[in-house]
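The other protein chains are all here in position, but one chain of the complex has been omitted.
Chains here go by letter, A, B and C, matching the order in which they are written, and residues are numbered from 1 within each.
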């Protein structure tokens, strides 16, 4: 239940009493002072009714992200508004920052096509300690400089809480990866920022938990959260993961959050990415996250799934009519 | 490995020797006499080379369905060719035959829109013995009569081996459901027929096993097999199943079989079906299987997921531009 | 809901009226005439109260298998009672009947140790059409003869409905395999028999569906059903399947059915089978199903998971203290 406190009662002893009653505390979010309780489905206790400007009762932990609380949310990055229902935004770039030349080459290619949002990871959340772990802060700086020089926005990942501040300072969009999705240190840092957060679903994460992670950020006052479906882990190993478009239908129906799709990680192989990207576009989603690399076979991570420039260009050119068929444009 | 026997050596003692050597037997399929072995990746033993018109070595159990053996397969049903790359065929109708009036109403509605393939189940594979089990042969006859009167093709399910003959006689397309996919009795009956077979993937079935079930049918000489992805079972229970479009990319890339998508069963809820159907269409698939019912809320099975006539019509009208965007037409 | 009809009202027009009201029909099971309805949680309509000897209301499809309907069920096979809480029965033998000598050798070995229940498959439900499919009726006869000569009971599998009658005639225990678990043809044949049925859980099957399949058999009047957990399919592929002991705890708590564990198929590798078999025994289960073969590496199926005679003997000798620690004996 969300209790929106009347502006003139904010800070009053009755609000403190209300918080004690529900064992919680007030939050500043969505332009108001809110008191949010978990799983209170009975509605506000009558003795507190005079404190409330609005009461929104939900039956679970989908609260600030609930479409019935707020119809829609959108974020504007680099002049591009993501989540207003008119656009499918392209976020493209290599898996990882490997060196300046690779980033410049890819950025030049993408700027040439008209792409506005550039992705690449500086802190790589590799499972094995013996794999390439990313260039860290040095990579982040390369990314910032190369993108600044070309008018591209930087979308990059926070791997863990120890460097969250760096990423939140230097990136335009901070991505929380699938493996960091439950990390309270990261979620809190992102909730205390006002940067746009691209929250990826963990590969073993239910839709309910996915939305709860977004609530962590929203309830700390950052309204700029976008959900990203990137494939879940199932018994099928013929592909890397299983892209969950049924889950996308679910979050589109129930939540107010923009939805971005990452077919590259889901598929794990170049050959299916473009078909999947067109399918995602026809679902009417707010963005696509696509990996592209100058020489994918030599990439230090995700070599099998990154598109070549040629493949990416063919995909890019095929998307506008698909988007148009569902009333959107590609940007 | 597939060894295509030279026509003039068919029936010779050397072929018997070859079969004994590989512990297998000859098959009539794809217009020739074939000897198929499992997992022989070394190529044909030199002593048998003079028997072979063509040798196709595969590294697994994808043999007759392998795109490198035969580029593509298609089936023509009711004048409509499914699988030739030009068309996405609509197969629509209610989950189950409940009574003649319900079938007539739905058939009239669909014929009016221009749909050519009608689906409904007479033998329902219900998990609980205490649920509606379908009308059986009586339902099958209603289906046949109603469709004959309207020029619709009948697509209906074989539940188990005890009534396979009935379905194969009366249907235009025999559907093997997700729960019957491993049933040797059903697979053999379908392989010995020449009717078109719509083979659904089991919800716990790997892509490899899915293709192996198709091989059962192909290797008995029936080339008319279509694969149907209908959602797999994963940890996510917010939706009924998880539609595996990564798996669809896999079978499109590797096999020669037409691919049909069933978003209704995957989603389990009306609200997401149309979005998913458009996504499937943009993948460039050969057909869609959509459940529609005159009064879904009163349906005896799958009440939550069947579309109303209004929803179906809106979907139907939205599909042509999506199909056109990927070079196909809806039929 | 189960409505047990008073003996003197069986066949009366009021019972017909009751059945029409609940859209169902009477069943002979557990020594009485029962009318079973799905999901009627409100209790019997008052107008029918005088027809009922006993009414049992459940909230789902666990009805005849519900522990609150009947405390426990057991089956006696070859003089051994399985399911009475005192014994963990060993069912052992090779995956498949390959030839008479292999069966004789294994049977001699197992009889020598004191094992009473012998398992081997004659109809193999292989996924690939190009793999060994079993010897069929010939294998079944070998099995029967070899076991008869040694006082062993025959436990063997029904693959599909086309040969259910043969297996039900010749076996002592008919096994329904994981892939046949939803097969109405097989379930009905087994329900109409009075042989003991070993029902394996499908690898993609929920506990609820597993119990529903048992209800199919019980509701046709055969009370001799045993559940067998053999591993479910999960994202983990380092082992063949994942043995679900949490699920075993669930069925032990809620159902009245004997529970048999098959660690061989779950593990898929010889090395873990004995450890798992001891774990299962310490759970307090009613039986173990273990694959053992004279020369596992040469087996025509399941070569990696069958135990050697030496491994089996070591396991067999280690089990009595484990069973004793939980108040059971091995038989």
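Definition applied: a contact is a pair of C-beta atoms (placed from the backbone, for glycine too) under 8 Å apart; a residue touches a chain by one contact, two chains touch by 3 or more.
All of these numbers come straight from a predicted model, not from anything done at the bench.
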Hidden-chain contact residue, picked from the options A:183, A:244, A:262 or A:275: A:183
From A:204, A:221 or A:321, residue that would touch the chain that is not displayed: A:204
Residue in contact with the excluded chain [from B:58, B:175 or B:234]: B:234
Contacts of chain A with the absent chain, listed as residue ranges: 24, 36-39, 61, 63, 123, 125, 127-131, 133, 159-162, 179-180, 182-186, 202-205, 209, 212-213, 215-216, 219, 233
Hidden partner chain, residues of chain B it touches: 204, 233-235, 237
Missing-chain contacts mapped onto chain C: 204, 206-208, 231-232, 234-250, 252-253, 266-268, 271-272, 275-276, 278-284, 318, 321-322, 324-326
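Rule of thumb we're sticking to: only the chains that are shown with their structure count from here on.
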Chain A and chain B: spacing of chain centres that average the CA atoms, whole Å: 37
Approximate Å spacing (C-alpha centroids) for the pair chain B, chain C: 32
Junction residues of chain C - those touching two or more other chains: 204, 233
